[in-house]
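Attaching a single structure in structure tokens format; questions to follow.
For chain A:
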Amino acid sequence: ACGSSDSSETTASDDGPASVKVGVIPIVDVAPIYLGKEKGFFSNRNIDLTLETGQGGAAIVPGVLSGQFQFGFSNVTSLMIAQTENVPIKAVVNGVASTGQPGADFGAVVVRADSPIQSAKDLAGKKVAVNTLKNIGDTSIRESVRKDGGDPSGVQFVEIGFPQMPAALDGGQVDAAWVVEPSLSVVKAKGGRVIASNFVDVAPDLTVALYFTSAKLAQEDPDLVKRFVEAMQESLAYADSNPDEVRRIIGTYTQIDAATVAALTLPKWPAEYNRASLEALARLGQQDGLFGSAPELDKLFS
Partner candidate 1 sequence: MTMSDSAGDGTTSAVAVPGALTASGVSPPRRRSGTTLGYGLAGLAVFFGVLELLPRVGVVSADYLPPTSRVVEALAAEVVEPAFWVAVSDTLTSWILGLAIATAAGIAAGVLISVVPHLRAVTASTIEFLRPIPSVALIPLAVLLYGTDLRSTLLLVVYASFWQVLIQVLYGVQDVDPVADDTARSYGLNRWARIRHVLWPTALPYVMTGVRLAAAVALVLAITAELIIGTPGLGSRIAVAQTSNAVPAMYALVAVTGLLGVLINVGVRLLERRVLSWHQSVRGEVVL
Partner candidate 2 sequence: MLDVRGLQKVYEGRERRVEAVRDLTFSLEAGELACLVGPSGCGKTTLLKCVAGLLAPTSGEVRLNGRPVDGPPPGMAVVFQEYGRSLFAWMNVYDNVELPLRQKRMPKARRRELVHDALAAVGLADAHRAYPWQLSGGMQQRVAIARAVAYEPSVLLMDEPFAAVDAQTRADLEDLIRDLWHKLRVTVLFITHDIDEAVYLGQRVLILSSSPTVVQEQLTIDLPDERDQLTTRADPRFTSLRTHVYEQIQAAKRNAGTPQEEAPEVAGSDDTRPDLDRTPA
């Protein structure tokens, strides 16, 4: 319906609620926004929220840039890459964070039950599946290896989608895989072993993803952004303190079966992002050559 509509259109209507489209990926991580919408945290603030699901950055970033979406959901490394490439986007509010508990995070490096690999340092020379190369997965796993006393340069990463990882691990096509929920539960259920919690190894309480908007909207309609941030923060807080509600809402927008939902390790949803963890991640990313230049977090958030 919005066609080539401009972001400014949404603000023009002071009388009615601003219609806001948010591009998200239909995974556990975005449960708070679904929950917040249901609880009326957005409509309270005069925001008519629509959630559009895409398969990642290829669809969401251009959508936000062109004003088709007002906000989008993305992992932090991708946002840092965008910043170093001067993509005109701004991070606005926390998305999802690691639990910070080794062995009990929502994402982990796993191996098959019978694998000789016992800990992160054994990954050297092995094939490890990540969902996207040169992104948060390989950077954080390298850190895990490093911290465990191994040689991170020897790890071979291959790109496989999360849903395909259990099969690839089972079939012996990879030696280890970085999986997140719900695939993590699937692997564990088949006897897979967690050998590292890579997010935890990067920083305590690592902020993993953020909601962002276009620089243009941030500049032209700070009020809308502010309302969105407030609504989002309320949603995050609500989600963080109501895991049962979260598990219920996950059942509505995903097709994860009930038993798995009940057993999922939920991530953390603090209302504020963790700046220190982002800096740590930025450093690692730079070390691994993910960025052309050093990411400037201030510019990303200003």
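The rule is simple: a residue touches a chain if its C-beta (ideal position, glycine included) is under 8 Å from a C-beta of that chain, and two chains touch if they have at least 3 such contacts; residues count from 1.
Candidates were picked such that all candidates are chains of the complex that A comes from, given by their letters.
Note that the structure is a prediction, hence the values are computed from the model and not measured.
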{"item": "Complex member in contact with chain A (any copy), out of 1 or 2", "value": "1"}
{"item": "Of chain A, residues touching candidate 1 in the complex", "value": "1-4, 21, 23, 25-27, 52-55, 58-59, 61-63, 65-66, 68-69, 161-163, 166-167, 170, 182-183, 186, 190, 253-257, 260"}
